[in-house]
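All protein chains of the complex are present and in place, except for one that has been dropped.
This part shows chain A:
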């Protein structure tokens, strides 16, 4: 023995020991901790990265879809004229000076301009149009002929204006001004075409101002003409007297290619401030911009994301921390021996905890770095997947999220370490934790179950509101996991004992082990929650995709929809017959306010019915009356008209009034005309009524007999109509009561009678209301059969009506219910086109469309055929575009997170299985070695090692899937599936079974296989020598 030495000889290095222990001896465990930390950090930091990416993508999408006018900020000063004088518009430079720095900083250079409406003084049909100046305008047009204007009064005109108005270079026009009779001389010095894609709107530089495409001459009874924009120099405006509608402007476009979220939001704030300032200073300047609306849309959609993203990511974060807690609990429990040594050497709980932290925390903190990199990489992937282009950036909340992740990791680790280190010394010095064989719900667990159960109850009953409601699915999954874990323990033990008694060693031991080990309960809780979240996330993803498809199909109506001019139904039909002879790929459609009129045969094949279409019987019910129309072909019409004895016609004072008779005819182009036939003869007499119908020279259809008189007059008695002649020839027309529709309401009775065998049409009249009244041909349906979209109010006292092609109500009959009428809002009707247009005028109150398959060749053919018929296409709607618009929304992008959440929770469950296997492998290997020592053969121990691990995993997967489905059932109504709430009932929240089955199959394969492999690895370590370990 030697004497005492100085204390300077001591060299205990906690860091070195922690490094050796963690990296030298528990490397797999350290790597697992790094992996969990990486996952937690990645999930936490990815949230702001993805959120930012969605915002950037949304801004880019909104700006890309915005019109140049909306994506610009324009200050306009208009001139004014008053009885006592006029006020000039301001100098554009003054307007430019009004732009504050916060607006100018986010827009391109301002374009100054002046605009007026000018019309040449001379000519039969002088064109009106815009005269404009924009500084730098000649850099944004292509001059075809002549030169750019240089002097006051010089103008550039479009090519169409040259053709339409003979405005060749050198042509001079005098245009009027807004004051007195003075004129301004304009001389054409060149022709131009805009630098654009042919839309006439020019590139963004023109800020949406249309320069060409307006030039047109309309001839006929009401001729008119318009010219394209004439480009001139500013001096033209300065030198001239005040021109009509003269205004000045300064406008700048948002730099869409480089604008990011922050800039656009700042710009919107700047615009708001500028608007408020202009209002306060009472400036006579208007501000025009769509940026504020755009940012409102941005905020709305971001608010949606802030509901959906936490719904998916918050449970993942909670599960991650829960898994970290479980793993750390297991890891610190494994180090109880070291804690005991530390406590025995006088360290105290704090010192023992420090020993644990020094080993565990570095590995976890190291994992933060790859976690941050993974999150950044996720942001890059999101940037690549989402539309738009913005510079690579670190999201604003990224650092905060990292700190949050680090804080969660540190707090969890400290709590786990303190939990073990603060155990009473006599407990930690025991050889190992005492396993209880009794089923018991600890106080803490009971509290957790009670809290979670209360949360679930509140969630299911709808009491959980706001952000808390987002935790509903996770709470439900957690409650399921906790309850299953606690129920499995006693059931597993009881069943296991019974199986052991009956000699089934492997099955009995497996179940017994499931009930005995706390590890099994941990696995059940984690795997249940993980599977539930995976099912919920993928189900939500699939439901979202399905509903976007449904919404897009409903909104588009068909693959391609061409809106056409005019109301020439027959012309459209003829065009489609040429382009689509089979009549299967293109359908004419008439849209009249709340009514969609279609040709069932083609329409049912072309249109989308995402929530179910009409049945065959319903389609058949839309057919018009099966009758041939009566035709009038000629210009002179004569009809024998007689009134029966006792026929009366008196006004409200009882005085006799004249009653006018007419025939109503329709032309193929949808024009409805009345052929006046003069007054009815006195009672008991007859006469030949005559009229002319110039429009019927080529043929008209007789659709009604019209009677008109003074409003409120009473007409009663029988009328006889016979001997219809056209151009002196007898016309073939129906005179029996079956050939005409009777009509009756409280003011009107029109009753055709007789068989018509004598060629006389007898009509009983009892009229006392509003005029004119009509007796329609039986060829015209008296009631239009209509399929009614569900959810409509149907008051008993209000007859069902559809909107006719002229905008008037038409009485209808209910032919059935339809959930959605394609491309129509709520409370609409689907009717047969033929039924609706028979006998009706087609006015601008309705419009015609052609719905066709998405086939470029077909579309070209239809376009050509329509042009041949003189029918122009005004608008094109494509399903692909509408679908893409729904795809490019925050609601779609945020639900897409489900595709990342499901693998992430699966990975977490895998990690838990692996970490628990790593931590407990020695004990299990020793147990198996003892069995081997007692004569159990190798095959049985292998089966035991594998089967022991499977029951908790399998039970948990089933429990998780059920919990996930229940969570989706309750939570999906709160999930934002579409950018705006639909006004029609198109949302379909039914479970997406393919997604659920895929997730379930994945979980049932990957997790049990992992558990079984871990068991096989353990059994390979079950050497007989291992029995001595721990002695």
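What we mean here is this: a contact is a pair of C-beta atoms (placed from the backbone, for glycine too) under 8 Å apart; a residue touches a chain by one contact, two chains touch by 3 or more; residues count from 1.
The criterion applied here is as follows: contacts and distances are computed from a predicted model.
One subunit of the complex is not drawn; among "NADH-quinone oxidoreductase subunit K", "RNA polymerase subunit sigma-70", "ATP-binding cassette domain-containing protein" or "Ferredoxin", its UniProt record names it "ATP-binding cassette domain-containing protein". Only one residue from A:108, A:348 or A:816 touches the chain missing from this view: A:348. When the full complex is taken into account, the listed residue touching the unshown chain is A:17, out of A:17, A:159 or A:593. The chain not shown here is touched by just one of A:80, A:337 or A:453, and that residue is A:337. Counting over the whole complex, chain A has residues 1-7, 9-12, 17, 20-21, 24-26, 337-338, 340-348, 351, 425-426, 429, 431, 436, 438, 1030-1031 touching the chain that is not drawn.
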